[in-house]
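All protein chains of the complex are present and in place, except for one that has been dropped.
Think of it as A and B in the order they're written, each chain with its own count starting at 1.
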Amino acid sequence: MTQQTPSKRVAQGFGRQRYTWLDAALLAAAVLTFFFGEYYLALAAMVVLMIIFALSLDLAQGYGGIETLGHAAFFGTGAYAAALYALHVSSEPISGLLVGAAVAALVGLLSGFAILRTHGLTQLMLTLAVATLLYELANVMKSVTNGDDGLTGYDISPVLGLFDFDIYGKTAFVYSCVVLLVIYALLKRLVNSAIGLTAQGIRENRVRMRMLGVPVERRLWLLYTLSAAVAGVAGALSAQINRIVGLDTLMFMMSANVVVMLALGGLGRLYGAFLGAIIFVVLSDRAAAVDPTNWLAVLGVVLILVVRYAPQGVSGWLVNLGRKRRSS
Amino acid sequence: MPNAFSTFLTLTVDGISYGMMLFLISVGLTITLGVMRVVNLMHSAFAMMGGYFALWCMQAGDLHYFVALPLGVLATMVVSLVLERTLYQWVYQANPLGQLLITIGMAFVLTAVVKNLAGPQIQSLSLPEILTGQMSLGSINVSVYRVFVLVLSVVVAGALWLILEFTTFGAKLRAAVDNPRMARCVGINVPLVFSVTFAIGCGLAALGGAVGTQMLPLEPYYGLKYLVLVLIVVAVGGVGSLKGSLYSALLLGLIDTLGRYYVPALGGFIIYLAVLAILLARPRGLVGHAG
Partner (left out) sequence: MNPVLELQGLSKQFGQLKVTQNVNLSLHPGARHALIGPNGAGKSTLVHQITGLLKPSAGKVLLGGQDVTGLTPEKRVKLGLARTFQINSLFNNLTVAENIGLALQAREGMDGYLMRDITHDSALMDEAAVLLESLSLLDLAHRNIVELAYGQRRMIEIALALALKPRVLLLDEPVAGVPSTEGSRLFDLLERLPAEVATLVIEHDMDLVFRFAKRITVLVEGAVLVEDDVQAVRTDPRVRAVYLGERHDHAA
């Protein structure tokens, strides 16, 4: 072991999200999918979308410890914002993403102010109430959102003026992958930064953080708003790729699904979002094709078993497996 | 002769009736949350269970409505007891997020089971002759059914209160609510109290679900669809407070019924706005307990 300076030793004591072989593997998987999975590109784009959504939840829940049953509020808001933007302002996609993110962030900012002053069950209820409120609002404002029939009829211009959205979904897939890459890089930087550590501190021991002088509610508010923005990007992407936005983007099932995805994959590691989203979307697609009713039952059973036997999700299970192998 | 005022009165009766039904369904959850400190997202599914059991009694067993109701309740209570002794032991061991996930998982499974057994269509229990039509209460006309729901709920709620205040079991339950550890030291069999409490809570939910099918019709997704409603009643009332859930159920029931009639453009939106406002003003609920 080379002699390290003391401050180097300290620096290495900090858990860091680095770029590992796993990232390379994921990148390879994406490339392979593009070249060999032509029939599955629509599904693959959906997976990428959900990864972004799950990442946003990991930020709030995995890192900040904010439990929410209403994260669809931001997904749906981003989706409707992007669709309305494309319909009424401009069909340029990248600015559409930013609009989706901004509007969702605003909703996060406003609702976060209310939600984060509470904790425990009341907080959970408020997240649910806000999401349901937005759902009802969208339902009521049929003239704007087209209600149950879904908002359609908007065009999306070619990305960067060059890449037209083709019927095979090639552009859509690459587009969403690039967006994911950018978001992922930003989030990795974020969790390694001061706020990332602060979030974990708050999650671990809120009272202690207060006694260190940290304005806990304000930090959580920031985290929540950022999480909302990322969820908004996922929603906006969904609107742009699918060319339709329905009320289901705001529904409880959407919020429950993303919570399940993250639980499956494991919280607080960013990778859990990838694993959980991939497993969930692929399985639900295959299972729904085979037997949609019983898919729900299977999902339920899987959830129960995961909580009971692998509470840290698949990523946690893998980490433990790795640890056991190293020590034996 | 219907005028604006009598319409208002009729709506008020409807609203109170709806609210009382919500109370029946939700009161079990506030107890579970407050007493056992368990996040039980399967609770509304028990209401659904009560409804479907009663429906099955009427359709397959050809039993009368008034026989099917208590049978539905009893069947649900039995199922809930079995679940409490088995799967819920896992729930108790998990952290709050885990409890949330397990109970949602159970709700998913139940939804699928119901869909398989009863089909996806929306159904409700057909009312016996005696409960159909209108009756006059003073100067206004109200639906007989709504009055029935109201009276039944009040009677049940009253019985509940009597049991809690005046029986040994009630005293034990209140002790277990206040301080489980101390209750155990004093010799109260806390797990038994919990099991019985859980069953009673689910039984009440089943009653609400069965009796309220004209207001909240039965379908496989009932447990998930109305989960929000139940949760907000509990949260607005204050977790663990029976009085609180009574007040909040009545308040929300009235707001929803009156709101839908007088401001139809906003429809279902109003109740959630009200919830938001209340929880902002009083984060611990109307009758919130500290901690």
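Heads up, the rule we're going with is that contacts are C-beta pairs under 8 Å (C-beta built on N, C-alpha and C of every residue); 3 or more make two chains touch, one makes a residue touch a chain.
Model, not experiment: these values are computed from the prediction.
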item: Contacts of the hidden chain among displayed chains; value: A
item: Chain not shown: contacting residue from A:V214, A:M253, A:A287 or A:A310; value: A:V214
item: Full-complex contact with the absent chain, from A:Q12, A:S90 or A:T152; value: A:Q12
item: Residue of A:M141, A:L197 or A:V319 in touch with the missing chain, whole complex considered; value: A:L197
item: Hidden partner chain, residues of chain A it touches; value: 5-16, 189-190, 192-195, 197-198, 200-201, 204-205, 207-216, 218-219, 222
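We adopt the following convention: only the chains that are shown with their structure count from here on.
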item: Chain centre separation (chain A, chain B; CA means) in Å; value: 33
item: Chain A contact footprint on chain B (complex, rising order); value: 33, 39, 87, 90, 94-98, 100-102, 104-113, 115-116, 224, 227-228, 231-232, 234-235, 239, 265-269, 272-273, 275-276, 279-280, 283-285
item: Touch list for chain A against partner chain B, complex; value: 61, 67, 69, 114, 117-118, 120-122, 124-126, 128-130, 132-133, 136-137, 139-140, 252-253, 256, 259-260, 263, 293-297, 299-304, 306-308, 311
